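Left out: one protein chain. Kept in place: all the others.
Order of writing sets the labels: A, B and C. Residues in every chain begin at 1.
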Amino acid sequence: MTAEDLAKNIKVLIFDVDGVLTDGQIFVIPGPDGKGIEAKGFAAHDGLGISLARLGGLRVGIITKRQSQTVAIRANDLRLEFIYQGQAHKMNAINEILTKANITIDQLAYVGDDIIDLPVMRQCGLAIATANARQQVKEVAHYITPNFGGEGAGRDAVDFILSAQGTLEKVIEQYLDEDNAAAASADVGTGNM
Amino acid sequence: MTAEDLAKNIKVLIFDVDGVLTDGQIFVIPGPDGKGIEAKGFAAHDGLGISLARLGGLRVGIITKRQSQTVAIRANDLRLEFIYQGQAHKMNAINEILTKANITIDQLAYVGDDIIDLPVMRQCGLAIATANARQQVKEVAHYITPNFGGEGAGRDAVDFILSAQGTLEKVIEQYLDEDNAAAASADVGTGNM
Amino acid sequence: MTAEDLAKNIKVLIFDVDGVLTDGQIFVIPGPDGKGIEAKGFAAHDGLGISLARLGGLRVGIITKRQSQTVAIRANDLRLEFIYQGQAHKMNAINEILTKANITIDQLAYVGDDIIDLPVMRQCGLAIATANARQQVKEVAHYITPNFGGEGAGRDAVDFILSAQGTLEKVIEQYLDEDNAAAASADVGTGNM
Partner (left out) sequence: MTAEDLAKNIKVLIFDVDGVLTDGQIFVIPGPDGKGIEAKGFAAHDGLGISLARLGGLRVGIITKRQSQTVAIRANDLRLEFIYQGQAHKMNAINEILTKANITIDQLAYVGDDIIDLPVMRQCGLAIATANARQQVKEVAHYITPNFGGEGAGRDAVDFILSAQGTLEKVIEQYLDEDNAAAASADVGTGNM
């Protein structure tokens, strides 16, 4: 089966965060209390991609080992359905998602960049590595994104799946249509966000 | 008509923000109240370009889907004439600008990087895509900037238009002349900006 | 002796910080008291690499000339054993580490990017330069990492040493095993980190 064939089955799309939805840089800013504030840079292209994924019928989430307020804020901004932080063993979260979404693992796509993602990527229906993924991760991937994490790798994953499912162009026109966009839209920012 | 020919008609230049005047990264910093503070990186080259555009007789603005205090601050620093945030459907803002500036759409240039920019780019007089634009956006562009968003793509757009209009060199010398510069100058920073 | 041969002896791995565990950019943010807050971007790939190094039996530390709270926070997050800041003359710190770890200098690997690292790199058992190191530093290095500092150069160093020692694959599987990971794990973030 080609990666395109595998992509046709996908109903749920899960992203790792650092190095996938960001470029992998963890910015540490010392806070007034001496503790660190962790900032991350997320790609606007990925935000729009998650709206497209939703319009295309995909359910979307993240699983990450780290625990940060920054990710919680961004996940909320993106209105993600599945949000798992502090997951050293990501298959636990994957199994919960499979139950919640009532799907089998061949219907789940996962985008990763480091070895902690290997257990999921070895088992899931479509394993996607970012262009900046470590070599061991690229070796198990069905598809490698043209862009680096934080520069549109997440969007590449959405485009690849929707394109394989034959819905990408229709979804884009839907997004651009005034009535549908409001319902699917995420990533709009609010207040000083 | 070549892109240079189209550029000769331009009187108003409108930029998208994320991915065009920035590299598309949205930095999320958790604030003291638990909400996110959104930071963005803008290119100094673009700031100077907007001063050149003004000296060359162009009227300049931004239209962006997101809503952020960061953009409001930068737009103010750049003394932009047209500032539209929170615009999921950018043609609405474009139509307002056409009325305010009393021009037709073939006199408006727009710089974009993502599919949300397609409706404007399909209609405006000069459609410019940044080097980092998604493929679907590049396909409808009359001109693609050599630089990425946030690394001078905005300046590339200004240089391209003023060069086509035959005014670039004169405008640069004007900018360097002590008497004219003060009037056109933007992007100087103030206080801790 | 090849670099791989030299790597077989290594028991302690020491990193410079700026340009090695970061991309060399020092972000200055003016603080409320007018003093500067220094922020840095660290690579998630390096954080996981330090966990792997520890599982592989290496002892890990940093030596840096600068003094910043940011580095203290990150070093704590990574649970580093040797932390030396404010070191204009890095051999002093190296000598202390040799005593504490009860090793000879041929058992110590050092990763650097600038001339301040030369005295250590001329003497230590395995001198590693990052891809972004200044030319004079690359010239004395036994091994040059494929990635830039802040984009995985630290992880490259760990992979190179563990691979030469024949333990990399085993260590990765250990890391992925539920029982061992908790003990070795670092870089998990806490609170708003």
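As a convention for this text, contacts are C-beta pairs under 8 Å (C-beta built on N, C-alpha and C of every residue); 3 or more make two chains touch, one makes a residue touch a chain.
Here the structure is a predicted model, which means the values were calculated and not measured.
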**Prompt:** Of C:8, C:79 or C:134, which sits in contact with the chain we cannot see?
**Reply:** C:134
**Request:** Check each of C:80, C:116 or C:157 against the chain that is not shown and name the one that touches it.
**Result:** C:116
**Complete:** Touching the hidden chain, out of B:42, B:84 or B:143, is B:42
**Message:** On subunit C, where is the contact patch with the chain that was removed from view?
**Reply:** 18-19, 24-31, 34-39, 65-70, 86, 88-89, 113-116, 118-119, 132, 134, 136
**Item:** Absent-chain interface as seen on subunit B, which is shown
**Value:** 23, 27, 29, 37-45, 47-48, 68-70, 73-74, 77, 150-152, 155, 172, 175-176, 178, 181-182, 185, 187-193
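Rule of thumb we're sticking to: only the chains that are shown with their structure count from here on.
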**Item:** Chain at the geometric heart of the assembly (C-alpha centres)
**Value:** A
**Asked** So, what's the distance in Å between the C-alpha centres of subunit C and subunit B?
**Response** 41
**Prompt:** Which subunit B residues reach two or more other chains?
**Reply:** 30
